[in-house]
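All protein chains of the complex are present and in place, except for one that has been dropped.
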Amino acid sequence: MIRSTHLPLLVTLATFVLAYALCASQYPAMLSLRVVANLLTDNAFLGIVAVGMTFVILSGGIDLSVGSVIAFTGVFLAVILRDTSIHPLAAFALVLVITATFGAAMGAIIHYLEMPAFIVTLAGMFLARGAAYVLSTDSVPITHEFYNTLQQIYWKTASGGRFRLIGGVMILTFIVGALVAHRTRFGQNVYALGGGGTTARLMGVPLASTTIGIYAISGGLAGLSGIVFSLYTSAGYSLATVGVELDAIAAVVIGGTLLTGGYGFVAGTFFGILIMGLIQTYIVFDGSLSSWWTKIVIGGLLFAFILLQKGLTWASTARRKAATGFVTPS
Amino acid sequence: MMGRALLRRIAPQLVILAIVLALNLMVFPDFLKVELQHGRLFGNLIDVLNRGAPTALLCLGMTLVIATRGIDLSVGAVMAIAGATAASLVVDGHHFLTAVAGALAVGAICGIWNGILVAVLRIQPIVATLVLMVAGRGIAQLITGGTILTFLDPGLIHLGAGTIFGVPTPIVIWLALGTFVAIFVRRTALGMLIEAIGINEASSRLAGINSKVLLVCVYIVSGLGAAIAGIIVAADIQGADANNAGLWLELDAILAVVIGGNSLLGGRFSIVASLLGAMIIQSVNSLILLSGLPPEFNLIIKALLILAILVIQSPKVSHLLYILRASAPQSARKPLPPLKEGQR
């Protein structure tokens, strides 16, 4: 049985299948595993950060700081690996703690000072970007051999496609994210918060720990995304990943999550990411189309999904299921 | 009497501005020196006024939009679109006034688009304007063809880099428009009706106010302000840069409105205070530059500034202050405004 809450997800899926079919009919090469592998590799960092954004948006919030946090993470790793002899794994752990704490602090401010998430995370965006600048304004290459080791981990298909580690990390993040969102008490509390803060509190949802947890996840995943991005580019640059927060928000919405919170699925975001990657891949294959079409098409998709959800909200308030199937009419 | 009320309203902004300017003077004693060279005023103060022009123009519309409980995230993108439109029109050989008119029309259309999404389709402003924020730069690149579209039309360049009686044109434009809008909203009933909608839309509707039309109007003003800012920025560098024109300026504009003491929850507003907010931001930028502090610190200082203002403006903190100040424990306490759903 299809639920109306599943409809946006189904539309996302249908959009993806249709788009892929269209692309493949024009460029059969796009069906190859090589393209699929590249799709996963190229969008790994965006996918990871979009999982965090899904949690934030499900709770009815927004996190504008993630792009800056990714850049900060990259610069931090590059600088610390250049200037100290610390092992990259230890550096990863350290940066994850820093970014998760940063997110938690924003969550605390949002909850305790009752300020809109939008403006608090805006300050966080400036702060993280500024911290990246302070560490280094230049692009700092990462030459640690452990990075080479990690970059060499891939699974090569017969057709020559390479499924790299970072694509795997993204898929793992999606799986864990989906489990947390749909199968744990914390996940239920996130949805409850998105359904209505006041009611959730009356029903006994711990608002403070949930809000702080959500932004800590978003910050931490932005950190993980930064690690992946540094593996992808082998460098840390404070001007990198500007505007990634917008891409992440767009992926979440195109994935069928309601921007006002409460409805949506982590899996939807995955397909949102794939749709956006597909558009880019198509433009590369075409060769004659310019890159700005990506932005316009994504903007159009964003608008279409916002309208779709608005329409669903109207429809669902207009007609409700009648009380069905009484056991006893008493 | 009006004058004194205004002075009281903008006093905090004036004090902050004075402090920042004084700090500027401390790190750079020649800060206030203004001299005339080749018929053009030069000096750091003039630079502040000149560089602050785009933010000042954006915060005119943003103030009105925020007064209606809205927000316009698209202004930076609209700047890029308008700049690209103006540039491509003069490159195609049109008169620069045609180009300006074209850019203004595009800005107005963007405003109408946002306004209809908000007022008619009832989409949350932050969501509605996000669409144009994402797509806008793509549209601008579409117009410029992906390059930085340069032009040499002296008329258009004059708007960004020229002078009028020795004063850089952008300063003249924002001061004139700022004065006009500030007076216009108060001389007509527009300001009062906008505030009424922002404070209590249900009551306003029952009093017979046409809130839909007014909402569309404020987004049009915002679009027009962005268009003018976009023209100035393009004229200044003699080219339309679809990627970087107005990048993050929507955030500066919102910040200016907030520094101006206007509540993000809508209601009473002051254009003058917002303009002072824009100048405060620019003075801080100047201070960082002049103090020899690496420009890297610019963003961190801005972030701390936002946080400080947030804490001061936070309903929780002001509630706390109110309780501390209230002498009688039984006095009527203002209830906390309800949590704004969807903005947590």
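Note that the chains are named A and B in the order they appear, and that numbering of residues resets to 1 at the start of each chain.
Note that in this section a residue touches a chain if its C-beta (ideal position, glycine included) is under 8 Å from a C-beta of that chain, and two chains touch if they have at least 3 such contacts.
What we mean here is this: contacts and distances are computed from a predicted model.
The chain not displayed here is annotated in its UniProt record as "Monosaccharide ABC transporter ATP-binding protein, CUT2 family", chosen from "Cytochrome c oxidase subunit 3", "Formylmethanofuran dehydrogenase subunit C", "Phosphate transport system permease protein PstA" or "Monosaccharide ABC transporter ATP-binding protein, CUT2 family".
Here the missing chain is touched by one residue of A:Gly47, A:Gly262, A:Gly277 or A:Gly299, and it is A:Gly262.
Of the listed residues B:Gly3, B:Gly93 or B:Gly208, the one in contact with the hidden chain in the full complex is B:Gly208.
Considering the complete assembly, chain B touches the hidden chain via residues 5, 187-190, 192-193, 195-196, 199-200, 202-210, 214, 267-268, 330-332. Summarising the interface, chain A meets the missing chain with residues 1, 3-5, 179, 183-185, 188-189, 191-192, 194-196, 199-200, 202-205, 262-263, 316, 320-330.
What we mean here is this: only the chains that are shown with their structure count from here on.
Chain centres here are Cα means. That of chain A falls 30 Å from that of chain B.
On chain A, the positions that touch chain B within their shared complex are 59-62, 109-110, 112-120, 122-127, 129-131, 133-134, 137, 193, 196-198, 211, 242, 246, 249-250, 259-261, 290-300, 302-303, 306-307, 310. By the touch criterion given at the top, residues 71, 121-124, 126-128, 130-142, 145-146, 242, 247, 251, 254, 258, 264, 294-304, 306-307, 310-311, 314-317, 336, 338-344 of chain B touch chain A in their complex.
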